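The complex appears here minus one protein chain, its other protein chains still in place.
Presenting subunit A:
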Amino acid sequence: GDKALDGYSKKKYVCKLLFIFLLGHDIDFGHMEAVNLLSSNKYTEKQIGYLFISVLVNSNSELIRLINNAIKNDLASRNPTFMGLALHCIANVGSREMAEAFAADIPKILVAGDTMDSVKQSAALCLLRLYRTSPDLVPMGEWTSRVVHLLNDQHLGVVTAATSLITTLAQKNPDEFKTSVSLAVSRLSRIVTSASTDLQDYTYYFVPAPWLSVKLLRLLQCYPPPEEPAVRGRLTECLETILNKAQEPPKSKKVQHSNAKNAVLFEAISLIIHHDSEPNLLVRACNQLGQFLQHRETNLRYLALESMCTLASSEFSHEAVKTHIETVINALKTERDVSVRQRAVDLLYGMCDRSNAQQIVAEMLNYLETADYSIREEIVLKVAILAEKYAVDYTWYVDTILNLIRIAGDYVSEEVWYRVIQIVINRDDVQGYAAKTVFEALQAPACHENLVKVGGYILGEFGNLIAGDPRSSPLIQFNLLHSKFHLCSVPTRALLLSTYIKFVNLFPEIKGTIQDVLRSDSQLKNSDVELQQRAVEYLRLSSIASTDILATVLEEMPPFPERESSILAKLKRKKGPGTLPDLEDTKKEKHVDVNGGTEPVTAVNASNVSTPSPSADLLGLGVAPSQNSAHPPSSGGSLLVDVFSDVVPSVAPLAPSAEENFERHMSGHCPLLECCCASPDLPSTEVVTEEPPAVPVHDADELIDKFICKNNGVLFENQLLQIGLKSEFRQNLGRMYVFYGNKTSTQFLSFAPNVICPDGLQSELNIQAKPVDPVIEGGAQVQQVVNIECVSEFVEAPVLNIQFRYGGALQNISVKLPITLNKFFQPTEMLSQDFFQRWKQLSSPQQEVQNIFKARHPMDPEVTKAKIIGFGVALLEGVDPNPENFVGAGIIHTKTIQVGCLLRLEPNTQAQMYRLTLRTSREVVSQRLCKLLSEQF
């Protein structure tokens, strides 16, 4: 109605809206009324206003200026309740805009002499909140020293709030707040020595000011131990008192009492560990925690394990922690709570050293059999690391890892089994044992695929070391491995094929058997290209190459360079703060290992090639041609050339960006390469599946949408190739220039782009693409001209298919070409009168198509205009009675007919929606145009 609402009703309605919002419905009115409530003098009205604002108003609202004004007034009001509400609102919203508006005022309120205590508390925490969101907007200044002195304030509530603020500020600006250390120590000392009744209602279940104590102890953890002897002595005294109190009988049976008391105790222990300078305190802390390890409170056991884990890393207390090993192992076995067991695992890992490694690893392996699935992978990593780090005897290491695979094969990540292979290859004292052990492990009727991988790799390298024993003769080894072959996934099979070709070199006597296997249809005609290619190439290699060449190509792997264990890196990432294991990470990991795997290749070449430059890194192949020239045209040699010649160009150095991708491609597509290198990353074949030869059309519609309102731009880009477009259209004809840029430094061969019209489109569009040169040099660009004639209206888009060979691998890319119906628009200017007359003529339901949709981009009228003009129609000004709306007209030209077209776009900025109406004489055209244009806003 017209009647203005009084404050009470306003509050009531705003409150109802709020309730509706909290029930999960959208509210899009009433904001103004809520803002009005802010300036009310009644507490409840103001309060509801603030509640509404902090819940519902987002920062870019137009109301923000009014709101800020109301807040400013309240801050200046000197009424503590109103100031409190305003500060709460700022803190609750906590946005950058709030910080911009108020970050400068709040410090003044905080340190002003006449501010009420409760307001000071709110101001301190409000400032803290703003500092967390936008530290750059909170300037340090002369107020900082005065804030530090709040630690001396009479009011414990103020001290508590101020300590929180100072702790956070001191973490970033330790020097500015250095003086807080001595103040904090003396405050803490007064609290811990006070009788339980001294602090009145700041005593919580007989514990004096636990919150403040904990906060002061946290503040002290921002600094090293105090240098001043007096302060340091006083602090030590405090910490001793806290430790002593833990031994006193409890003053209350309530859990709150013990929680509060122990909260202070644990925080004190954290400080002791942080300082790591008083052996006496550290050992006392450790003993105290030892008591807690057997406490009946689960929470205390949990925290004791956690705390002890950090204590284990201190040289002063490491030995003391180790004395609790039996208790911890027992916890691992008997705790019912998985989070406690997890802590126990952490602690065992933390206290492990050479003296107890065997015991701890054995216990962890034991536990692994029953461990919660959620923590298995972590335990596997930890066991793998400990086994490696503290291995005196590497046979123990090999046993441990094989046990890991046996017990929890699914949780053994690539890093772990890569690592065991690296170690076996680098240490010749363990190779024979490793071969024997994997051979025995493989005897089990069901063994994990990871074991097959490790087994296959190790036998391929060192199977000869156990071949003397008739029980593990070459044929038996081969049959054993091959019996697993059919149960394995493609990457493992690929690895096994490499093992087979290595066997051909190691054991010439079973060459025939292996060739038979390679020759079988299931290999040579395998549907997986990777396997097929390996089978074909290995078969040829084995039948053509001389033993010398075989011996060189299939030589034993050279040692891996020593480096930080990739497992350790993985664990760090897993444990690191704020890491939700994300895909990007895992991908990178793979790269690391792919790289790691290829490195040793340099070593292979080093013996054969005189220049082991970094670019020579894939050179396993470089060797071949030179050897070939040494053995002129034997038929075997020429095959090798063939096999290698594809690969050779790729040896040239690459742009760094392309490199990783490139290597993945390489390792995926050139098995021969890998068989020379036989690096542990063989399963990189899985990369192939990411880009199978029959590439689906690249997420086509999105690409096309980009070009609806413009004619030039980049159509497609990957690591290798960039495709740019330039096009022009006149009436029903068009010409498109397609630019292919080779982003690598290597030639593209057999480069063949083709424009394909899907069925039906052929009769609607005439497309003629000029041929292009089949070779694109590295870094070069080639242009292709495509002529287009529109015969009749169409919907589908033609597809541009590009095939080329890059470094021996066939690349296949398909992209939709952005030739859309609106490209054949001719704009038509017309007057308002004509427009409406035609609009009426096209009023049958089939002729009109309407779409209402949400805005996906900011609703800027200028951008919208540009898009409509880019769409191809004439933008008609002054036609629509509502100036917010857009109206356009144009004619679609095709060879057979012309279709007149009118459009109207009505934006609704409030709702962030558009309504688009199209009228043409043909239903298909209306629909198509409406769909195309709707995607643009």
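Criterion: a residue touches a chain if its C-beta (ideal position, glycine included) is under 8 Å from a C-beta of that chain, and two chains touch if they have at least 3 such contacts; residues count from 1.
Definition applied: contacts and distances are computed from a predicted model.
J.: What protein name does the UniProt record of the undisplayed chain give, "NUP43 protein", "Thioredoxin, mitochondrial", "AP complex subunit sigma" or "Aldehyde dehydrogenase domain-containing protein"?
T.: Answer from the UniProt record of the missing subunit chain: "AP complex subunit sigma".
J.: Consider the whole complex, including the chain that is not shown, and state which of A:92, A:718, A:731 or A:921 touches that chain.
T.: A:92
J.: Specify the residue from the set A:115, A:236 or A:342 that touches the hidden chain.
T.: The single option touching the absent chain is A:342.
J.: Among A:34, A:110 or A:125, exactly one should touch the missing chain; which is it?
T.: Considering the complete complex, A:125 is the one touching the chain left out.
J.: Considering the whole complex, not just the chains shown, which residues of subunit A touch the missing one?
T.: On the side of subunit A, residues 12-13, 15-16, 18-19, 22, 42-44, 47-48, 51, 81, 84, 87-88, 91-92, 94-95, 118, 121-122, 125-126, 128-129, 132-133, 156-157, 160-161, 164, 200-202, 204, 209-212, 214-215, 218, 221, 256, 259-260, 262-263, 266-267, 270, 298-299, 301-303, 336-340, 342, 577-580 touch the unshown chain.
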